[in-house]
Structure formats: C-alpha cells, structure tokens
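Yeah, one chain of the complex is gone here, protein chain that is, but the others are all in their spots.
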Amino acid sequence: MSTIEFRKDIFADERDDNLNTIGKPEIRQDILGHVTGRSPYFDDHKFEGLLHLRCVRSIHHHAKIRSINTSAAEKMPGVVRVILPKDVPHNINTLLSLIGFGRDDEALLQDKKVAYLGEAIVAIVAETELQARNACKAVQVDYEVLPHVLDVEEAIKPSAPIVNDQYPNNTFDYHDLYDHQKLRFGDVEKAFSQADHIVEGEYQMSPIEQAPTETCGAIAAPEQNDRYVCYTSTQALFFSLGTTAKLLDMPSSKLHFVGGTVGGGFGGKVDSLHEPLAVLGAHLTGKPVKYTYDRAEEMQVGAPRGAERWRIKDGVMNDGRIIARQFTGFFDSGAYTRLSSYAIVKGTGHLPGPYTIPNVSSNVYCVYTNRTPATAMRGFGITGVDFSIECHMDKVAEAVGMNPIELRLLNAYRDGDMKAHRRIAKNCALIECVQVAAQKAAWLISPQYNAMSSLKDGGGERAQIPPTMIDDVGKIGERKSREIPTEPSSNGSMSTKPPSTIEFKGVSTAMNTVTPDELARPDLAPPTNTSEIAVPRPVPAAQPQAPQRSTTPYQQPVVTPPSQIAPASAPVVPPSAPVPNEPYKPAGDFQRGTKRPGNSPFVSGTRRR
Amino acid sequence: MTIHKGRGFACINYPIGMNLGGDPSQALVHSTPDGKFMVSLSAIDLGQGMKSVTRQIAAETLGVPLADVYVDTADSDSGPHDMGSFASRGTHRVGNAVIQAAKEARNVMLEAAAEELEVSVNDLETDGKGNIQVKGAPSRSITVSDTAIAAQFSQGRTISGRGIFLIPTSDVDPDTGEMTPVSCFAHAAVVLDLQVDDETGEVEVLEINSAYEVGRALNPKMVEQQLIGGAWMGVSHALYETTEPYYPDRSHGPVDFNQYLMPGPGEVFNHNVAVLERPAEGAPYGGKGPGEMCANPLLPAVANAVYNAVGVRCDALPITPEKILRGIMANGGAKPQGVR
Amino acid sequence: MSKTPIQFTLNGKPTSVFVNGGANLLEVLRRDVGDMTLKYGCGQGTCGTCTVLIDGEPHLGCLTLAETVEGRQIETVNGMADGPELHPLQKLFMENFAAQCGFCTPGMLMAASSLLNRNPNPSREEVVEAISGNICRCTGYEPIIDAILQAASSLRGRAF
Partner (left out) sequence: MISVETFQTIQQASSAMTGNTAYLGGGTLLMRTLNYGEQDFEKIIRSTDNNLKTINDAGDRVIIGAGVTMAQVIAESSLAFLAPVARSVGGPAIRNMATVGGNLFAQHPYGDFTVALLAFDGIVKMDNGSEHDLEQFLSSRDNISGIVSSVSISKPNGQDFKYKKVSRVKPKGISVMSIAAWLPVSAGRPSNVRIAFGAMGTTPLRSKSAEKALEGVSIDASGILPALQALAQDFSPPDDAIASGWYRAQVAPVHLRRLLLGEVEA
C-alpha cells in the first residue's frame, strides 16, 4: 500500500499555494480515451490496403556485406517492393545532427558493413506481415565475418577492431580534441595525498530495455497534394519529421506527422528509425505502409539504455568530508552514436552528484562496441552515475565509520555553493529530502544534522573555484597508437606519498565475523558436475584492509580569487510563482572562451604535461 | 534458511531538460468563438500526462476553468515546433511556452473585456470560474464567453497567443568541462527496506519511505502516479532488468515479457511518499519534471540495503539472486551489517 | 489470396468477416472488423494487451487462431460501457489514476471484468492473480489493483 503526504510546511514561504487549478488533483484529459479504448495510438488508424514492412537483419555482430541477393524474395507471394540501401536518398545520419552534435555515422539500411546483430540491411513491403516475414527469409546476404568487440575497455585497446568507420578510435571525438569528455575542478591528486582515506569502487550498469507496452512503429500513407501523412509512436514529433526529411531528401512541407498519444516511451521512441522507412515505403509503393517492431525486435534490436561502467576514487577525511572525487566512465554506445555522446556531457555536468566537493576530476568515454546502439532511457546520462555515486557514498561512510545519512548531509550541496561545472547551485533541496526520508523511516540522525538546511551555510569559501590542474592526455587517436591510462591524468610531480587504499571491487566485504562452518551446509556446496558458467562480474570476496590514516593533514586548497566568480552569498529565490516568460539568462558567462584549439590559456590552472 | 532484513539509503538530484539547452518548445493558444480555449502543441503524451499538465498550466494562466481548455497535440500541420518529450523537459520547457502563449491570449481577452466594460485593462481580473471582473467590484463583470463573442464578432480581435521557450545552447569547455547545464534540479531521498534469503539469494522489497522535491506538484495525483510507478521501475532496474543477462556477452538476451523480468503485480511494496515543493526560478509555477528522477535513487538504495542485509556488495546491475548467492558463498555466509 | 468466412458475436452484435489463413483474432478484430480497443503488445502471449473475453473467459487475441472463434461470443472494451454510462471498472480506473500511457488499460479492463463476473467479492490476491498475465510498465500496478477492488465493491453495492 502506498501513502503520500505533501509537506507544505517545508519551503512554505517560497510558494503561493493559492492558485485556481495548479496544485489540484484534476482528472487527466486523456483518461476517458484510455478507459474506453478510444485513445488513438499510431496503429489505431484504419487504412484500406495497408501494406507491411519488415527488415532483413544482420545475423552477425560485425561483418562486411559482400553482396545482397533479393531475386527470390521479389518473387515471393504478396511482395510489393524490396527496398535496398541504395533506395534511401540520403542514407546516412546521426540523430543529433539536428542540433549539430556529432558526425553522421549510421545508415537507415546498411549495405557495406554491419556492426551489430540485428542491423537492418533490406526492407520488404508486402501485403501481409507474414508475407513480409517470409520474404525476408528468402533474401540472401553474403557476409564476410569480421572480428568483433563487445567490452568497452577491450574496444579502446589499440588492437581492437574498428566498429564505426566515422570514429575509427572506437571513441566519440569530443570538441575535435579529446577521445573523452573531461571535467577538471581543483586538484584531486593533491587532495588525495592529503586525505585520511582513499575509497575506490567500480560500478557496472546493465543495458536496460525501455519496454513500453506499445512497440515502436509508424504508418505512412500518401496524402493529398503530394504529401505523406505519418502516424507515429515517436517521443519527438519534429525530431522524427526532420530526420525523415533528411534521410529521404524530401522537403519537410511534404510531411504531415501525427502522434502525441503513445503507449509508453521511457526514451525508447526517440530514435526515429520507423518513420523514414514507413514514408519511404509509402513513397515507393504509393500505398499506406506500416513498419513496427515486434516485441523481440523491440527488446534486442531497439536501442536500450546503454550499459555504463564507472570507477570512482574518493579522498575522504576522518570527519567524513570528501575532499576529492575522481571518475572514470565508459558509456557503451553500441555500434553508432545516437544519443550516448550527448548523455555523457549531461552526466559530466551532473558530477560529482549532489555534493559539494572541492576537487573533482572526470574522464568519460563514449565507446563504440559491436552491440545494439544505445539510446535514451528515463534518467539517461544520470541513472548509472547516480547508482555508482550512491553505492560509493555507503562505502565511504563505512570507511570512516559514519551513519551513511549523516555523511550525505555533511557533504550535501547548498544554495550558493560552486558546482564542479563552475556554476553556482541554487534552489537546492537535497538536505530537506534526506531529513524527511530519514524521519519517515525512523532512521535516527543526530540533532545537528537535523538542523541543517539547504538555505544555510552554503557559499562563501564553498563558492570559490579552486586552482585547477588540467592536462591534454587522451587526444583523438592517441589511444590507437599506444595504451594510455583512462583515468584523469596524474602525470606531473605534485602527488607525493599515496595514502593507504581500501579496495572495493565486485561483490565483497562484510566487517563482522561469522564462523565459517556455520553456513557450510551440503545443500549449498557447489555441485561437482556443474560447468563453469561465466556470470557477469563474479564475486571475489576479499576482506578489506583496515583503513590506515595518512599523516598529511588536510589543508583547504589555496583559493585564487578569480574576479569573475559568482557572488558568494546565496541568490535570492523568488518567493512565489516566478515570472516564467522572461527570456532565459544563463547563470553566468564562461570563465573563459571555449573551443580553443590546442593549449588552453587557463587562468588559474597549471598544465601537467 | 535464514531471512535477513536490510535497510538502504540513497539520495539524488536530477537536472531538468536537455542539459546544454538549444531545445525549444512552442505553444499556440486560441479562443473559440464562445470563449473556450484550444492549446496547440507538438509535445508527446507518453503517459506522463503532458496533455493534462499543460492544460492546467494554460487554464491557470488564462484564468479560466479547466473544463474550458483543451490541449491538442501532436499534429505537425497545426502544432508548432517542439523538441520532444524526453530528458524531463516537458513540464519545464513546454509549460513555459504555454504560459507565454496563454499570457498573450489573456492580455487580448482582458483588452476585449475592458472595451466591453469600459474600464482600464489594469483594473480587470479573472475569477477562474469563467468571469472577468473589475478588481474590488466583482459585480461589474463580463463572462469570458461574452468577451470572446464580442472580440470575435464586434471588436475584430483574435484572442490568441504564441509562446516559445528556449534555453540557448551552452558550450562545453574541452579542458575543464565548464558548462551552463540545465535549468533546475529536482531532488529525492529514499530509505528502502528489504529481505534477502541467504540460501537462494532472492530479495523481497518490503517498504520504501521516500521524499521527493518536485518544485511544485502541478497536479498532485499525477505526481503520485510518477513517483509510485517510477519507484517501481527503479526497483525493477535494480533487481531484474537487463537486455543482456551475461553482459558483455550477448547470449540469452530476452525477447519477450516472460524472459525480460520486471516485478509483477504480486510484488507491490509499501511506499510512503513525502512530496516537497521548492519552486524553481524560471519553471512553470515552479514545477520541475518528476518523471525521470523518481526511479534513480531506488537502484543504489536496493544495492545498499542488500549489503546491509547480508554483507554482499553488488556493484553490477541487476542484483540477481545469483550474484547475491555467489557473494554470500564467497564471504563464507551471510554477514548482516546491523540494524539501522 | 483465399480468405475464409467466419461468424461470431462481437459485443452482442452478429459479425461476419473474411480472414486470411492463419490470421490471429487480434489482427482480425483490429484490421478486418475495426475494433481498435485491443492492442498489439507482443504477439507472443506474454503481455496481455490483446486480452478479450471469449464466451466470458479471458483469452489472448494474438494466440487465438481466428477460425476457432466461429460461433462464439467475443467481448472487448467496446462493449463495456452502457451507452454513455461507463462501467464501474472504467469509472474507477479513471478516478484512481490507474492508467498513464493507457496502452495496457483495455486488456487490464477485460481481465478485471472476467474476474468480477465470476467473483463479485475478490480478495486482493485474487485481483493480483486475475491481472497476472497483463503487463503494465507505468503504474507499478497498485492503482490498478485498488481500482478493481473498488469497482468490485461498487458493483456489489449496485446489486443490493
């Protein structure tokens, strides 16, 4: 059973609750349609003579296509049209080309090289879906199988096969400069050397299917005036329209897209793969054409939330203050870019989580592997790193012997604090959420932690941008010639004696004692004839070393007061409904320009190499 | 067999919208001849309630009853451009565009009413019930319907408005990662209680106590829908879901809902939610999008609770019975970490 | 292409249609008859979005060979409401916010109505069992279970 309460007492003076309909539990506009079955999803439009489109898909992870023979398929019953890669007018795209992010790297139908299991090669339009399926089976594709790579860290080795010809280093190119997205704030190496504890961990997010109950699809049909109507399940109507116009080299004025009522999306209906093929099918046959994933395709060919691997290294003081946090992240983009490269930028802006940490660095890689391309899903770019950060926070709490909730409150960001992407935090409410959740669960925290507030004690020194170490390790292509480390560079000479390290890897560690015999039951003994099964991230259970203390006392980083930093005090938050139609203003100008080629004229940083 | 109870905690913040901006949303609002309002969008309702929340925002801004507003989306011939429904951008971006469009329409409506009532526009207010009245003298009023009829048939005014919301694209510094991301943050904290069977590694989630800060709950029932359903999905991600059970090996990928695991209706857990509302500057009536962030804290909370229960850290998702069992065996048995 | 004529009763109305050999009931009802209320979610029998009642019992449209419904009674959501008057299940799904995307709703409603037809006073467990073949990705199931229990109560109230 669920209960819900609205804590109107908290932040009450920042709200005007006296509104007409805002804040009222009004019945949904679409609910009557839902309960009567009348809500018009894309497939609920009736067309006379509707044709069905299905795709011939790669049976290999990675292979050159030597030839495609469709002559048998063309003669199959009910087949109306075979669509080949050459029939796609502009057969190359990347999803974010509409906002100018990344290079075109993905064909709608592939005729040179397939780079993942299930990649579409040929489309067949037939009178019934079964006929289209049968005809797909009759298409002969002659493959030359290539070596493939499925693990992100294997993929960035110099010897790895090239997955995506547009990105021959198997990594997305950031800013035409690096093979990863950097974040540098302060000097983590120096802080590590001053920390009482170093806590490290590695975390692996699984690939996850959005699994909306309605699969992705579109129906397109010739409309009057030489236009095409397209009913679609898209999450982004003009995204799909623009992508279709580009791939089909067709003026957007010829496209009439209708959608808006969608059977769940969760990020899985952004990729705009169905609309172009459905419209192309309608264009080539002059008939209405439906193209939709079946459930098996939705789960294995449709793009999942990509897997992510994160390594976190924290420098922590005995009192629980985290003084440095370093990330190394790998997004498994699959064979093409789609949205992964952008999600990394979003994730980078999110680091180091909702905490104020004076030294943060991060390298995040968008890695191409021979698997289904990844795309958006609920929380994209954030969910995986939040999992990592919050598991890690518990390890930190354990390392310093603190209540994990109090550890979070101690390090929580507050109004006026400087974030690692160099903008001031405002409108914070982490502390209050933590306090309320703890209170609801009767998880006791001490009074001084209950007295904390997002509105108090932020800013000041916490608003400063620290002197920052930067580096140019990981230039595009560098990794292809030799192995270089993936974590934020520690080249240079500042780092002295490394503190003791607690290793947390895989599944491990319980600190209390249990007699080993206590649980040695025969029914738990491994069966003797069981073959070794590879299980994701198996489980070495190492007892951790007791944390040792560094002798170097922590010192606050020397603050060079840059003239351009934001004011130290918390910005005033408007007390009631804000005026939302004023033009948006960025929180502040950049400390310095961007897109500089080569060396950075960095104000307060020192380049290490 | 021993069942071990465990308790885990996690808290998060969540950036609302495409973080680098450059993602416009537009809205058009117009009145029918008798003073009902149509809102034209291209935003997508995936179930999150786009149509409903923009309807409430339009009604609030126009100052008319909810029943007199209808949201029509998404037809590219009539709906203006919108970037799409993802990245929790709907409520924030589209909501702001709707406010701007509704304000413009409201201004025309008040001008038309002022002409009919022969008063100054600045002296007029709406009562939210379909009337426009003189401030402090509610008996001097005209209905929205009569106003629209007058505007349409005698004054020759279009009661309509256009709105757009755009955060300009932010650059990203290649060396430091400096950027101007997002517009506001939602927050959440959860305490999760579960139990672990130390012979099978099976986990049962027992109860969640949570606090979610959503800026403003524009529709509290729809916020509740998101938070309850989103927490379910978070637990599902933590314990069940993967398209590649042997990642990075691609074998045995699920192809149907029997193989792709999610908690069934027999696994509903108790969930006690507290909603906090700290309106965000620049957000529509302060509202942030709760749709994505609500799932996120559950993943680490489950992992932390499993560790608390049996002393096994599962740092790789999903946390399957097998991983837990392997951890318990490697540790030489369950190692409960103490009652929290 | 040769087609086979079949006749059945759909929501009380005699219906005749020619079907393709091997066609399933889901496609026939949607494309040939025009009842779009039942949905395609998998074609595998694993999601329940195409649940219909055949002779009062829930079946999956996607796994039902169309020829096998010859002469039988089929019910879909289209037959639930009594004119403009919603069935209590529909009404309580609405009031309980028991749908988000709405795609599973017709199947859920059919599964629930077959339960309430045979068991006017179900326990929570029986409700859970009745919808156990229906996937919902949005709600976490709880509002759906609550709505069905409340509808049962409302229907009992109506009978007395």
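In order of appearance the chains are A, B and C, and numbering begins at 1 in each one.
Operating definition for what follows: a contact is a pair of C-beta atoms (placed from the backbone, for glycine too) under 8 Å apart; a residue touches a chain by one contact, two chains touch by 3 or more.
Predicted model only: the values in this text are computed from it and were never measured.
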Chains on display which the left-out chain touches in the complete complex: A, B, C
Selected residue (touches chain absent from view) among C:T15, C:T37, C:T51 or C:T105: C:T51
Absent-chain contact - pick from C:C62, C:M80 or C:A152: C:C62
Touching residues on subunit A - with respect to the absent chain: 77, 129-130, 133-134, 136-137, 294, 296, 522-524, 526-533, 535
Touching residues (missing chain, whole complex) on subunit B: 1, 3, 195, 197, 199-202, 204, 240, 245-246, 251-254, 258-267, 320-322, 325
Chain not shown, touching residues in subunit C: 1-2, 4, 20-22, 24, 43-45, 48, 51, 54, 57-60, 62-65, 67-68, 111, 114-115, 128-134
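Everything that follows uses one rule, which is that only the chains that are shown with their structure count from here on.
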Pair exhibiting more inter-chain C-beta contacts, A-C or B-C: A-C
Whole-Å gap separating subunit A and subunit B, where each centre is the average of the chain's CA atoms: 18
Euclidean distance of C-alpha centroids - subunit B vs subunit C, Å: 30
Junction residues of subunit C, two or more chains touched: 41-42, 44, 46-47, 97, 99-103, 135-138, 142
Per-residue overlap in subunit A, given as positions that touch at least 2 other chains: 1-2, 28, 30, 211-212, 261-266, 295-296
Interfacial residue positions of subunit A with respect to subunit C in the complex: 1-2, 27-28, 30-41, 43-44, 46, 50, 77-78, 127-128, 130, 211-215, 261-266, 292, 294-296
Subunit A partner contacts - residues on subunit C that touch it in the complex: 1, 20, 22, 30-31, 34, 36-44, 46-47, 49, 76-78, 80-81, 86, 90-91, 93-95, 97, 99-106, 109, 135-138, 142
Residue ranges of subunit B touching subunit C (in the complex, touch as defined): 46-49, 221-222, 224-225, 228-229, 231-233, 256-258, 262, 264-266, 268
